[in-house]
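Other chains of the complex are left out, but the ones given are in their true place.
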Amino acid sequence: MEKKDIYQQIINFWNNDMPFNRLLGLEIQQFDKEQSEVRFLWQDKLIGNPIQKILHGGVTATVLDIAGGVVAAANIIEQLDNLSPENIHYNLRKLSTIDLRTDFLLPGKGEVFIATARIIRSGSKVAVARMELHNEKNDHIAFGTGTYMVG
Amino acid sequence: MEKKDIYQQIINFWNNDMPFNRLLGLEIQQFDKEQSEVRFLWQDKLIGNPIQKILHGGVTATVLDIAGGVVAAANIIEQLDNLSPENIHYNLRKLSTIDLRTDFLLPGKGEVFIATARIIRSGSKVAVARMELHNEKNDHIAFGTGTYMVG
């Protein structure tokens, strides 16, 4: 199986088989070692404040965590010699978030939300990613930093 | 209206009228200036990792953010001279999360999850809270620190 097919398989699993991602409608759009991208559409159920009609801060934290986790996963895969599904699966099980900082910069208004993540520390045991959330007008809604266990 | 009735009204609003809180089944149990408590029950839709059956990290971040926001709200109310519903409402609109750190300590397993928050910095403009998430066995699942705009 080619690397791009492997990545696509994992994207499909994350988009379709992780219950909370589906509940929020998160869709992984980009998944490589340079950058990840996760999108979702506005839905009324994601509202935190019903008077101001803005995203719940927890939705923002969730999508930043996922975007960082996706790019950290790519980091794990790029370090593997054996790209068999079993070996990838075995190594991805080590992935978990250690800590996450979310900075809320602007009210979460918009129709389409795009979270991107890049690795700023890449190691065999721990990776650190920084993340951004923008809406379709490119307003910078949130910034994040996440530390992930990768080995 | 007595202060405890005012607090109860706000609890009802947050539990019933904030869409994302309802989606997750969050219930504010304690709301005073000393401490807040927010509970929720395990639901399969809150799963992040379907193989390990643990809470999504975004659920953890969400409930810590809410617990901190609740105790920050109590902090706002305690500083008011005029406890009319209009004045409380006006002042609570200033409440927003500036930043949130979540530390994931143990896998999110359990049947009942209890988030508590306490104020560690109380000001007229900014408040800081620290939060903990435990399950029904008192396992310490997560720790958090949140900075809130309160004025």
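For clarity, chains are labelled A and B in written order, and residue numbers in each chain start from 1.
Quick note on the criterion: a residue touches a chain if its C-beta (ideal position, glycine included) is under 8 Å from a C-beta of that chain, and two chains touch if they have at least 3 such contacts.
Model, not experiment: these values are computed from the prediction.
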Total copies in the full complex, given that 2 are placed here: 4
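We take it that only the chains that are shown with their structure count from here on.
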Inter-centroid spacing, subunit B versus subunit A (mean Cα positions, whole Å): 24
Subunit A - residues contacting subunit B, complex: 17-21, 23-24, 44-52, 56-59, 61-63, 65-66, 93, 96-104, 107
